[in-house]
Every structure is written in structure tokens, then in C-alpha cells.
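For reference, the structure discussed in these notes is given below.
With one protein chain removed, the remaining protein chains of the complex are shown where they sit.
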Amino acid sequence: MEIGLNHYLVLSTILFAIGLVGVMRRKNLLLLFFATEILLNAVNIAFAAISHYYGDLTGQMFAFFVIAIAASEVAVGLGLLIVWYKRHGSIDLDALTTMKG
Amino acid sequence: MFEAVAFYLFAFLTIAMFFITVTTSHALYALTALAAGMIFISAFFFILGADFLGAIQIIVYTGAVMALYAFGMMFFDTTRELKEKQGNKLIVTGLATLAAILTVVIVAAPMVSENIVAFYPAIENVGNTQNVGLVLFTKYLVPFELAAVMLLVAMIAGIVLAGKKMDISITLLDDKEIEEELNKKVLS
Partner (left out) sequence: MEKYLYIALFAPLVSSLFSALFTATPKKLFTGIVASLLIFSAFVSSSILLMHILEGGEPIHVTMMTWMATGDLYIPFGFVVDQVSVTMMMVVTLVSTIVHVYSIGYMDHDKGFNRFFSWLSAFVFSMMVLVMSDNYAGLFIGWEGVGLCSWGLIGFWFHKESATWAANEAFIMNRIADLGMLIGIFLVYWNTGTLQYDEAFAAMPYLDTATLTWMGIFLFIGAMGKSAQFPLHTWLADAMEGPTPVSALIHAATMVTAGVYLVIRSGALYDLIPNVGLFIASLGAFVALFAASMALVNRDMKRIIAYSTLSQLGYMFAAAGLGAYWVALFHLMAHAFFKALLFLGAGNVMHAMHDELDPFKMGGLKKVMKWTWIMMTVASLALAGIFPFAGFFSKDTILEAAFAEHHFVIYGVLLFTAGLTAFYSFRLVALIFHGEERYKIFGIHPHEAYRFMLIAMSPLLILAMIAGIFQEPFFNMVEEILHAHEYHIHSHVTLWIMLVGTQVFVALAILYAYKKYANSRITVPDGTSAIENSFMYKLLFNQYYIPYAYEEYIVKPYREISDVFWHKVDLKIVDATVDGIAGIIYGTGEKTRDMQSGNLSTMLRWMVVGLITLLSLAVIFGLAVKYSDEILALLSALGV
């Protein structure tokens, strides 16, 4: 059976939805970051798929830069998380409601 | 035919792995499943003929990022089971499903134009890596350099945020002075 662009896009959407579930569900900050990674990867698949089916390298470039940015984001995010943990002793989301409106 | 088999296999695996990541209560399992998922995504890149991207995915994502997360897990002592107070599960799954359906509707609608012109078409008869290299260092040079700067900044930020007190330079002092500094700290 022919695998078309639509298949990849549906797959990407499903993965994105799973990532959304994770983002909304997780109360531990570290695991929240995991869910964010899932989101980014799903989008990468979509980019690569479109790039393949249109013969255009732009999609792959995009995915490439997304990976770079995700890496730096993880570095900084974990650093911040460490500082927070040192100060508050916990990384549970329900505990860090200091910006209550 | 092989392509279809590979696609479905890896699709199923990826979805299963990511599902474990978001639903398990063991942090270690989540990490492991995430790493596995990354690998399978790189498989997709190889199927789509994006060799360079697939390799990069394995090295950077699975290698570096997951290692970072592993260190983070050790630091935060999350090997125990997590106690997570869950809100309304229905809302969460409902919202996600809705988002997915809408996206599929948008995307699966008849394509706006069938005659999209490729900006940076792949050159025939050369490998993917060569193509990527050609485009990356000519058309995407500036973003490339900027990404490099950004990575440098992130690295420094990581060091500053996570490092301990760095007013003593261990490399420039000799052993006796280091001992004094440490003792001073213990007594004070």
C-alpha cells in the first residue's frame, strides 16, 4: 500500500496529541520536559515528510534547526530547574504557585 | 512494500513508547521510553531519505539530550515512584483529541495548491548529506552561525546556573592552598 504524505501527517498529529496529553497531565517538571520533547519530535517528522514528498530541502533544514534549539533549550531548562530545586526543594508543579493572579 | 511494513511497524512502536512516557508513574521508565522513541523517530528519517537528519537525531537527541535528562534525574532523585495528583482525566484526553482531530481536518483537506514550487530542490545523483551540506553552508549560513552562538550561550548559561561557588580557582592554586580553603569552609 502506498504510503503518502497524509499518512505521515496523521502520524505526526497523533504524536503531537500524545505530547499535548503529557503536557497537560504531568505534574512533575522534569517529566513535563519529556512531554515537550515529544512535541518537538512530532513536528520534526512532519517537516521531514513534507520535505521528502515535495523534493525540497527546506523541511530538513527546519528540522535540523529545531533539533539544535531543542538541545540548547534542554540545557538552559535543566539549569533553571536545578536552581529552583536548590531553593524550594521540590519540583512538583502544584507546589510552585507563587505567581498566583 | 517494505516501506509500508517499516512505516507501520515503527509508527506503532513510536506511539507505544511515547504513550508510556506520558502515562507511567515511574520516572525511570518514562526516560527509557523517551529514549527509545527518539531512536524510532530517527528510523523514520532514514525511511524518508533524510540520512543526515537521522544521524543527527541519534547523536544529538538520543545521545546528548537524553544523557542530560538522565543526569537531571539522578540530581532530583526521581527514581522513586511519583505521586501525582491528577486532575480531570476526561478534560485532558478530550482536549488533546479535539486538537488532533482539528489538525487532521485542516491538514487532510484538499491541498491548497498542487503546484508548489520547491525553493531548494534536491540535486539528483548526490547523497543526502552532500545536499544538506550544500544548502546549509550557502543559503542557511546565517541561521547556522546564529544557532552556533545560541548553543554557546546555552552552554555558558548551563554552567553558571548549575555550578557551585566558583570563586576559588582550583587550577591556578597549588595543593596546600586548596587544603586551606577547604578547611576554612569546614570550620566556618
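A and B label the chains in the order they appear, each numbered from 1.
As a working rule, contacts are C-beta pairs under 8 Å (C-beta built on N, C-alpha and C of every residue); 3 or more make two chains touch, one makes a residue touch a chain.
Everything numeric here is computed off the predicted structure, so don't read it as measured data.
Peer 1: For the full complex, can you list every visible chain touched by the one that's not shown?
Peer 2: Contacts of the unshown chain, counting the full complex: A, B.
Peer 1: Touching the hidden chain in the complete assembly: which of B:Leu28, B:Val60 or B:Leu95 does that?
Peer 2: Here the residue in touch with the unshown chain is B:Leu95.
Peer 1: Any idea which of B:Ala4, B:Ile106 or B:Leu146 touches the chain not displayed?
Peer 2: B:Ile106
Peer 1: For chain B, which residues reach the chain that was dropped from this view?
Peer 2: 87, 91-92, 95-96, 98-99, 102-103, 105-106, 109
Peer 1: State which residues belonging to chain A touch the missing partner chain.
Peer 2: 20, 23-27, 29, 32, 93-94, 96-101
FYI, only the chains that are shown with their structure count from here on.
Peer 1: When the centre of a chain is set as the mean of its C-alpha atoms, what distance in Å lies between chain A and chain B?
Peer 2: 7
Peer 1: Chain B touches which residues of chain A in the complex?
Peer 2: Touch residues, chain A against chain B: 1-3, 6-11, 13-22, 24-28, 30-31, 33-35, 37-38, 41, 44-45, 48-49, 51-52, 54-58, 60-61, 63-65, 67-76, 78-83, 85, 91, 94.
Peer 1: With touch defined as at the start, can you tell me which chain B residues reach chain A in the complex?
Peer 2: Residues 3-4, 7, 11, 14-15, 18-19, 21-23, 27, 30-31, 34, 37-38, 41, 44-45, 48-50, 52-53, 56-57, 60-61, 64-65, 68-69, 71-73, 75-76, 78, 82, 84-86, 89, 92-93, 95-97, 99-100, 103-104, 107-108, 116, 118-122, 131-132, 135-136, 140, 143, 147, 150-151, 153-155, 157-158, 160-162.
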